[in-house]
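Data block below; observations after.
With one protein chain removed, the remaining protein chains of the complex are shown where they sit.
Up next is chain A:
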Amino acid sequence: MAAKKSQQFDPVETLNAIEEKFEMVQILNEEGEIVNKEADPKLSDEELTELMNRMVYTRILDQRSISLNRQGRLGFYAPTAGQEASQLASHFALTKEDFILPGYRDVPQLIWHGWPLHQAFLFSRGHFMGNQMPEGLNILPPQIIIGAQIIQAAGVALGMQKRKKESVAVTYTGDGGSSQGDFYEGLNFAGAFRAPAIFIVQNNQYAISTPRELQTSAKTIAQKAVAAGIPGVLVDGMDPLAVYAVTRDARERAVKGDGPTLIETLCYRYGPHTMAGDDPTRYRTSDIDSEWEKKDPLVRFRKYLEAKGIWDEAKENEVIDKAKEEIKAAIKKADGAPKQKVSDLLELMYEEVPFNVQEQLDIYKAKESK
């Protein structure tokens, strides 16, 4: 690298120049109009309606999950409404061979990747059968430790590279997750190995209650890619077409051997952090809520599809009815799971049960058979 005389080098100017480069990618505006024709991913009508199906379905799943949680029929649940474009349009760019390493809010992507709905409900209820992954389903269970999945994604991606697979590892976290050391280590490792990974930070503005501006002095989270020497993109996370397009591009680069990408999706969660007592009115005003509601991904996508003549109320109602029916059936199926026993859990500790665990297993099995 050519040396530059110190008096000519202005680090503040360099920083400002970098930060200015990270403009938000938008393709579909709040009115459902294409504002960036060149970037339009040009999905077929069939693909567009399928993506809308998934977003509507997932909004219903969120509403039902919240209500089931309030009735005491679900356990741990992190609401997803507002993040449908961010979650499902990014997932729409993946194939079944791609491996998803999710955070705990990323249940929708796992379901659309093939995680049976009743298993997602069992996971929520804290039953081990929820996480028993069917053969060939390329996902991890939702990660609870913020950021742990990011370094694992670098490992899965490196493994895919070594296996010469044409697939990618995709991991999701939130704006808070981008402050963890594991976030930087994951980006840096994947970058150093040029591993096929996509790191998606769903910047929903709050890490529980802590606002985004308290997480970092950086103007965007996307620019953090620069330090790892990998591409970073800031995208309108309420715009399904933009999220799809940047994820598809990142995937293409990764599969070609051009390494990982960091994507920051600017979005919002309408609901609380989780259903375990978080009260968003303590840290957000209703003005902020309504400002984001105007950007709603379903609203703008509906407008766009209606204008194209490929979506209407009847279609939407059909999806809503289907979702409600399937959710009902999945809950029923989850209700049918056998009661979880301590002996089940002890048996899951090791491949071969060691002496100490065997002794305890015998005690619990005797108790359980009474």
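In this text, a residue touches a chain if its C-beta (ideal position, glycine included) is under 8 Å from a C-beta of that chain, and two chains touch if they have at least 3 such contacts; residues count from 1.
Everything below uses one rule, namely that contacts and distances are computed from a predicted model.
Peer 1: Consult the UniProt record of the chain that does not appear here and report its protein name from "Sulfur oxidation protein SoxY", "Pyruvate dehydrogenase E1 subunit beta", "3-oxoacyl-[acyl-carrier-protein] reductase" or "NADH-quinone oxidoreductase subunit L".
Peer 2: "Pyruvate dehydrogenase E1 subunit beta"
Peer 1: Write down which of A:Asp287, A:Glu313 or A:Glu351 is the residue touching the left-out chain.
Peer 2: Missing-chain contact among the listed residues: A:Glu351.
Peer 1: Please identify which residue in A:Ala169, A:Val201, A:Ile221 or A:Leu298 touches the non-displayed chain.
Peer 2: A:Ala169
Peer 1: Please identify which residue in A:Pro41, A:Pro79, A:Gly186 or A:Pro231 touches the non-displayed chain.
Peer 2: In the complete complex, the chain left out is touched by residue A:Gly186.
Peer 1: Could you tell me which of A:Pro141, A:Gly177, A:Pro231 or A:Pro260 touches the chain that is not displayed?
Peer 2: A:Pro141
Peer 1: For chain A, which positions touch the chain that isn't shown here?
Peer 2: 99, 101, 128-133, 140-141, 145, 148, 150-160, 162-163, 169, 181-182, 185-186, 188-189, 192, 345, 347-351, 354-357
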